[in-house]
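One protein chain is absent from this view; the other protein chains keep their places.
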């Protein structure tokens, strides 16, 4: 994603220039830097500290996020961190606290790009118009063609479900307070994790969301969302640009992964972020608090999966506080 | 529904003639009988016993089903009973036992008309072809414009959810063994019941179904179903015959109730039933055992709603047996 | 189609019984008659004359229609003739005149089954409601998978385009007065005719229809229709009952020929015809005059194809009258 973001900035984001690149894979960093005319840093801390660098985008391995984001906060530099903000609630919390202590406004944004997707944005506007009445129920699907090789069942929650957690909090404007995890019949095509999974998320307003996550769905990258309200419902539409008729079949193509589905959302996110950052305004992206919340709710789902019962998000939080977050 | 069935028989079911009618509303019976040239019986038992009557369709109040179906069994006459076979497991079981004791083949069919709907039938054929691999997850919606005035939260389960229970057992060929009941935020437009409801049904093969029931959905009569399999998914399509473009809007109309959606299914069901009955063959409709199962699973859902926890269908059955079903 | 109609009557049309069958293929007649318990006539005139026969359905070769329909008129028996009423305007006219001379109400109905298709019927109702304003333009497509082996370019007009001619006159309630024929690039897969063809039909109200006919479209049986009005437009929707997701493809299936697309329309047409005939009422089907008109307009299209210029329907009629129709 780092290279993707860099190319998007070069081709479509006038408010920023990629001046420096760092990557654990040094060769990849060199290649990218040559394409962009950017400097390569061997050490990410040096990049963050460099006076040539005004703001930082982090698309490193999840496990590196916290250290890098904290370095940005310490350097007083705006940072856009890919989701998850950090894989553990503890690290997310550390970031939130560090940012608050600096008391200089929000430096941290989190890359929940769904908020910039035309469909989700139109859905939020429709709900905000009030014409459909109060939201009651969300039904969604989040399906990938193939799973990443690592991660296991918990990775589906901490890596994929965080998108659903964040978008539901954002769409409906209330935090998720209770979660449940349920097991459909598992596919025989990936025995390294439970797949698909079905999760339920209830927010503070009482709205219940039922979302299936299927990281080995095979058939295509596919995201459905429907919000059912008192007087009507709203749904995302498919986004394929053409349909073909051939061999007794009327068809459109699914994307093979999320990139085509969210290409425009990534661009709009980067434009919004750079525009805000370069003008010293708060960004309209997800905040560090949003990043913390999505990881916390994912953690509650992990517990629900382990215990096979519904879990209150606040209980997970309290346990963490008691054990010294 | 009784009058609807009678008119369907008159216009589209050559294998049968409506010769007699009975209704608790005597005036309605007279009107219908005149339209059809049929005889009116004041007493339903007399109608069932009449030598002019070869077979019986029951579309009376749910509470009358058991008595009438048992009368048909005693009279040795094929009977098509509208769903539910009976509102209690006890009565359904009594029917099943009575039929077995007569030992003369199945006399009882139950009107789960979804089995004759073009979409559900095509979905079953697609699953049977095996091209999508093993089914893993079902996601469905069952929405009405307005609730019937009576019934309350349990009525949604015993009256509406029985359709979903039966169709899932039929589509996937396995009995449902475990259920869960969940509460979305309730609509403020009907305070006499919890609405919508979200239910989970797990079958003996491990497949999980998540179905929302919303009897006051306002926006239209709407049924969605998707079966997600190892290698792909299959979904019902909308059935509106035309779309219009007007006032910046591209739209099709939802039916106001289930009748237009299932009109063809009712016709095919009646044709299949009369064809089988008049030829002395077993009917391809839902059996008394299916009717018992759907009421039993609905009862398990009622318990899940009351206890707010997942319920094993067999436990409900055992409790009933122990209490002397 | 004859056997199809007979089976539809047996399974879904209570108002009629198939008592007799005739076919140039005697073996086929015997097979069908055994399935139906009907008598076989070697000679079609004998069948028509038989006192057991109250009404006749003609689905013979187009060239036999006129003789058989005239025999029915002479016998005073209601007749439903498959389209075209006859392949020549002269024969159609002879039928119309013969019917008028008998002066006993319309005996002849023509099997333009599109009028009973749910989509076309809903489209006509939408237009009649006036909410879209006055119709201005019709855009349509009429595509088959493979052409019949015979017929050539003119056969596409006299055999396929007659459906479009009739439905447009019926939908808009005005006769077609002028036609034009245009040649898209011909497919290389059938060199025995010009295929596809593009035709224009203008009615007496000034509305213009542009319809493409493609009898070797390969990809599926497919009919599109859009009527564009002053304030909006109305279109047929696809009718596939399910969609599947598989191999990066979201798809529904096209029918391989028109039968599945029009199965319900044929049934409703037969029910309407038998219902009217058995009650001595005029049928709501296309009349002999409609059959004459569609063949006349098709003839004008043949002339337009030959002359490569627009043709007035009345001129074709006058020429025929002058040459002694």
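By written order: A, B and C. Residues from 1 in each chain.
FYI, a residue touches a chain if its C-beta (ideal position, glycine included) is under 8 Å from a C-beta of that chain, and two chains touch if they have at least 3 such contacts.
If you're wondering where the values come from, they're calculated on a predicted model, not measured in any experiment.
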{"item": "Which residue of A:232, A:255 or A:284 touches the chain not shown here", "value": "A:232"}
{"item": "From B:23, B:154, B:222 or B:289, residue that would touch the chain that is not displayed", "value": "B:222"}
{"item": "Missing-partner contacts on subunit A, residue numbers", "value": "9-14, 17, 118-119, 121-123, 126, 131-132, 231-247, 252, 264, 267, 271, 275"}
{"item": "Contact set of subunit B toward the excluded chain (per top definition)", "value": "145, 219-220, 222, 238, 240, 245-256"}
{"item": "Touch list for subunit C against the chain that is not drawn", "value": "133-137, 139, 141, 180, 182-189, 196, 198, 200, 205-208, 210, 212, 214, 217-219, 228, 230-233"}
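Everything that follows uses one rule, which is that only the chains that are shown with their structure count from here on.
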{"item": "Chain whose Cα centroid lies at the greatest distance from that of subunit B", "value": "A"}
{"item": "Computed distance of Cα centres, subunit B from subunit A, in Å", "value": "42"}
{"item": "Subunit A and subunit C: spacing of chain centres that average the CA atoms, whole Å", "value": "57"}
{"item": "Distance from the mean Cα position of subunit C to that of subunit B, given in whole angstrom", "value": "39"}
{"item": "Multi-partner residues of subunit B (at least 2 other chains)", "value": "231-233"}
